[in-house]
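Removed from the display is one protein chain of the complex; every other protein chain stays in position.
Just so it is clear, A and B label the chains in written order, and each chain counts residues from 1 on its own.
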Amino acid sequence: MSTKNTDKDSFAVQGKLALPYTYFAGRVGSKFLTTIRDQKKIMGTKCPTCGKVYLPPRQVCQKDFTDIRNNWVDVSATGTVVNFTVVRYEDRHLARKPPYVIAMIKLDGADTPMAHILDGVKPGDVKKGMRVEAVFAEKTTTTILDIDHFKPEAERAKSGWQPKARKPYVPEPESGIEEKRRGGKPDMSKPVIICAALAGAATMKNQTPAVPYTPAEFAEEAYKCWKAGAAMVHVHAREDNGMPTHDHERIRTTHDAIKQRCPELIVNLSSAVGMGKTAEQRISQIAAVKPEMASLNTNTMNFSLLDRKSGKIFIDFVFENTFTMLQDFGKAMEENGVKPEIEVYDMGGLDNTLLIMKQGFFTNPMNFNFVWGVAGGQAFRVETFVALMNALPAHANFTTCGVGLDQFPAIMQSGILGGHMRVGLEDNIRMPDGELAKGSFEQVSVAVRAAECLGRGVATPDEARLMMGIKKR
Amino acid sequence: MAHGKKNRNVGIIGIGQTKHSSHREDVNQPEMMHEAIAAALKDAGLTMKDIDCIVHGNMELFEMIHQPDLWHTLGTGAGGKDCFRITTGGTVGITIGCAADNLVASGMYDIVMAIGFEKLQEGHTTGGITNMADPLWFRNLQTGALTGSKAYDLIYEFGEERAKKVSMTYRIIMDKHAALNSNAHRSFGLDFAQADDLIKNSPKLVGDLKLIEMCSQSDGACAVIFACEKKAKELSKKPVWVRDHITVHREEVFNIFGYDDKYPARQTQRFAAENLYARNGIKKPLEYFDVFEMYDPASWWGVDWLRDFFLLKGDEAVKLVEDREIMIGGKMPVNPSGGVIASNPIGATALLRVAEAALQVRGDAGAHQIPKPVNHALASGFGGTMWTVLMMLEKELNWQEA
Partner (left out) sequence: MAEYWGVTVDDIFDTMQERFRPEGAAGVDAVFGYDIAGAGKWKLTVKDGAMKLEKAKDLAGCVASMVSDSETFVGVNMGKVDATSAFTGGKIKVEGDLGAFGKTGKLFRKYAPPKKEMSVKDYLADMFGTVVSRFKADATEGVDYIYGFDLGGKDGGKWTVFIKDQKCRLVTGIDCKTSVTLEFGEAKDYVDMILGKIDANSLLAAGRGAAIGDINIALKWGLYFEKYVDPMATGEPEQELLMLKKTISVNQAFVTGPIMGKFLNALKEKKIITNRCPKCGRMHFPAREVCAECRVRAEEWVEVGPKGQVRYMEYVYYSFPDPLTGESRETPYGMIMVLLDGCKGNDIFMHLIRSDQIDRIQGGRNEKSGTRVRPVWNEHRVGSIFDIKYFEIDE
């Protein structure tokens, strides 16, 4: 037989390889993906040894092998593009039709970037350093595509008319301030400090889903308020189930999450916390966390839940704030460098403060908040507002907040009288037209508009610190 | 060929492994590997900073991850370090051990960590193995790692009753050993009295190879740290010395045993053993070694390979098993760990043989430590179509004096 082999004998055979596989994400990977799917929330793991926050989360720190599988932290759904590439070829394995952008995105609060699709922007317009936010998928697949894609971060909301830039606030000599008020003339020279009370102790998710519970939700909501124009947020920390908490660790984590997300913002913590907390529980957390500002309540009063139509009592609760507590809390705050925000529910509370003030531990300027509409406190009345303002000690600032429908009228009057404004879901869950607010930030934008219409403009957090005498941390 | 080319001595100073299991849904691949690595580092009292180089190995296609060593860096700690990936089929675990030994012996690195793993639950072993065969010819026909031909041979040679009984005895011994090893995947609590019942009732896979006689499919990982003599003596109280190793490959063929005494087929097991012992001056391996960790893919092969690895004749190996001399406490304890029939995360399996043999030398095997002193241990790897690797471990560095 022939011993010659020729190339004619060679030919190609079409073959195929097809095998079934089952991949396991493991505990860490599963939690990462199910949290995105079920809670629309992105979580990483943080190494306590080196401080690095891994995203996607890791079981062990890649640098030092510390076991971090149980050390979960929330990271933001917004971040920065650190690098990107444009996919221009088509292949059945690809997630999108070309051209599309795959970006390395470092989410706020994470130290490692994550690759994902960047959409809603032309490939030519993508830049390193671009701010982006996650868009969660409506139909979930329990894969990383439950974040459907990232898109450029929404711009700060604007009203139609944009006032021209105002001059920065410069503190005036104290004598000058008193001069301006003479003859009942309001001092309209200062920009308005807008505070957003993000949650309070009683606003629950079944009333409005926008109310934050977790540190990440607080951070996100605070960030949106800051973007909208708030200089300060007022915070009652919550457990994951929504219950108000006096747990130091939870309060600290919530406080720190806001500061990490939004370092410029003033965080004002509640010293009331929620119903049924002891004096010790109420003040020890303030001394422990040391926020820049904290609420200080001025009189023992009813703080109850009633049906406003029928007058039926649901919960009868006495909110205890004795003279001793006013004194001790006030001292503790001043000693810890925490500026008190003095809560005035009626003229009696203000008078209580004027008495205790004589001990001389309050530092100037003092900052008051006139609170309207609590069942047990004063209802909003224009005359009462003026009376409270006129009773203030010298050099004092004032702001105001109203429960429910009183919210917007109260801040308008405050604006006209030269005071400041507090809004937020703690006090009111609706917009002026009765629609549910998308979040405290939406109410902030109403306050911004009011301040601009009065020609006062909105104070930056640093300007607010100057006005209120707060030391930045 | 001679081990005289070894530039310097190498010792094993760290050993780690996972618990082997068929259910590791709780971890992904790098997370599972990390368990073994963390254990090996802890055993050695080292941190990742001390490791100069990593040798990574597992089977191809079993998990269908392309360049798995990249992803696995998360668990192996190979970031910013020299890392080699090796894959040689079933032998891969011991091949990475040989490679680590070579890398240290050559002087290139002082401390090298070999890491082998498999997550068989994620893929399909037999489906993957069939792809080893010539795609134009045998891929469509062959039966993966399963063959009844060894059973056929032994039945022909020793008669059906004796052959089946000795295979099942070997199997039950492995089960009893596995019961003493908390890391073992499977231990059914079998008893010798069950042998006849199992022979009759255990389902057949291929020919006379029964389900009970075949190795398990496991998820698991193993890491072993090799160091040069200087470092080993500095860092470890009980280094285990790698004396020599041999690798014997063959062409890819599936008619591996032969059916005609006039035409004997070359058996790599015996070939490897003969050559390794000859160059190390070992005349009577059965007397020289104190323990043997064998890569035994099924009990039939385990019985037959004892004959090859210890250069025995006729039914000498069969008698060793029948007399239960391969049990812990016997003349030649084989697989005190329970062996591959108990736990088989394939990419780690052959490295586990080295690791378990080294633990025996150190005296650290725990409940499955053999009672007599262990000075000389043997470990084997098996893979491909009849590839063999053998590695010899020593308690003392005294063989060079002789």
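Just so we're on the same page, contacts are C-beta pairs under 8 Å (C-beta built on N, C-alpha and C of every residue); 3 or more make two chains touch, one makes a residue touch a chain.
Small disclaimer: the values here were computed from a predicted structure and weren't measured.
Among A:A288, A:I313 or A:L355, only A:I313 touches the chain left out of the display. Contact with the chain that does not appear here is found for just one residue of B:Q17, B:T73, B:T87 or B:S149, B:S149.
Across the interface with the omitted chain, subunit B contributes residues 22, 25-26, 64, 124, 126-128, 130-131, 134-144, 146-149, 152, 156, 186, 188-190, 194, 197-198, 201-207, 211-212, 250-251, 254-255, 258-263, 265-266.
On the side of subunit A, the interface with the absent chain consists of residues 1-3, 5-27, 29-31, 33-34, 142-143, 202, 204, 206-207, 241-243, 275-276, 305, 307, 312-318, using the contact rule stated above.
Rule of thumb we're sticking to: only the chains that are shown with their structure count from here on.
Averaged C-alpha coordinates put the centre of subunit A at 58 Å from the centre of subunit B. Subunit B contributes residues 24-28, 30-31, 34, 38, 41, 47-48, 61, 63-64, 73-75, 77, 79, 119, 121-124, 127-128, 131, 135-136 to its touches with subunit A in the complex.
Remark: subunit A residues 13, 15, 17, 19-29, 58-60, 62, 65 touch subunit B in the complex.
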